[in-house]
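Everything below concerns the one structure shown next.
Every protein chain except one is present and positioned as in the full complex.
Chains: A and B, in written order; residue numbering restarts at 1 for each.
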Amino acid sequence: MLKKVKRWAFKRSLWVFHVNTGGCNGCDIEIVDALTPKYDLERFGIKLAPSPRHADVLLVTGPVTRKQAELLKRIYEQTPDPKFVVAIGTCATSGSTFEGAYNVLGGVDKVIPVDAYVVGCPVRPEAIIDAIAALIEKIDKGEIEKIEKA
Amino acid sequence: MSSEQKQVSSSQAQSIVEWLKEIGVETEVKVDKYNVAWAEVPMEKIKDSIRILKEKGYRHLTTISGVDLPDEGVMELIYHLAPVKMDGYPLLCLKTRIPRDKPEIETITDIFTVAIVYEREVYDLLGVKFIGHKGLSRILLPRDVPEDYHPLRKK
Partner (left out) sequence: MGLYIPIGPYHPALKEPITIKIKVEGEKIIDADIELGYNHRGIEKLLESKLWISVPFIAEHICGICSGVHQLTAIMGIERIFDIEDKIPERAMMLRIVGLELERIHSHLLWLGVAAHEAGYDTIFMYTWRDREKVLDVLEILGGRRVVYSIGKVGGVRRDVDDKFIRKAKETMKYIKKQAKEYIRIFEEDPIVQARFRNVAILPYNVAVDLGAVGPTARASGVPYDIRAEDRYFGYSEEIGMRVAVRKEGDALAKVLVRLDEVIISADIVENVLENLPSGPIEIKVPPLKAPSPGEAYARSEAPRGELVYYYRSDGKRTPYRVKVRTPTLANILSAGYMVRGGYIADVPVAFASIDPCIACMERYVVIDDGKKIRKMRWARLIHYANKWFKQNLHWLKEERL
């Protein structure tokens, strides 16, 4: 799979924008870690976008606190189509241990549509790379409807 | 904790009792096994008590905890004080009670500046009004929640 990803990455790079919706920073640190030399996301042509307007993929962490919900929605609207939302971490997937807390909505899909869930607490850098690589492979294989139809 | 340590703590606790007596506050100071002292003073005396304790060396305010006790019709405020460079002196949790139907108390921000933040937190989550605080407003909850929404209150 890696070979295909590399080939594909030569044609185009994928811009990811990172959003934290009130998490503990565990997943966020691992996302940053994925960029460091040990894991090195950049060699797959994956770059951190400076703003949602340049993003292809939104990496969202955190259980979504009330205040963050509106912000998350705006960021989603600002991201141009076609876009993908990847919920990184158990909090982003379901709220994790914070589900039921009065200030927490309990998962990214309570606010915006999610294309992929990566559970983990926190998600290891390898798993983050794996998830994005799998996404790239699906795009490559023409399995993503919204790209094919765009 | 060794009995020698316990004795040291008891004499320290006695000092605290004496200082409070100086300003007309009669109270018991109990030190637990973990060198944490607990004492309660009436609402009208809490500010003077904190002032004298700071003078005597309890110069660090760790935080202010609020506890809602609806069964007793009160809210309890605990001022967590720590001694600075005072060998053997225990941490001190100084409590006071305020009526639940009128939860107000004088601010201590003129004694401990950092109380600016801790009093706002107790106001936000429990609804206690700190009289004299120059900027009492919510600090954690979104500003658009109803004014009477204080989630740490017991139902």
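FYI, contacts are C-beta pairs under 8 Å (C-beta built on N, C-alpha and C of every residue); 3 or more make two chains touch, one makes a residue touch a chain.
None of the values given here were measured: they were computed from a predicted structure.
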Touch with the omitted chain, as defined above, among A:Lys47, A:Lys110, A:Arg124 or A:Lys138: A:Arg124
Contact set of chain A toward the excluded chain (per top definition): 18-20, 22-30, 32-33, 36-38, 50-51, 62-63, 65, 67-68, 70-71, 74-75, 96-98, 100-104, 121-122, 124
Interface with the undisplayed chain - residues on chain B: 1, 32-36, 38, 59-63, 65, 67, 78, 80, 82, 84, 91, 93, 109, 112-114, 116-118, 121, 125, 133-135, 137-143, 151-152
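To be clear about the criterion, only the chains that are shown with their structure count from here on.
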Interfacial residue positions of chain B with respect to chain A in the complex: 141-142, 151
Chain B-touching residues of chain A, taken from the complex the two chains share: 66-67, 102-103
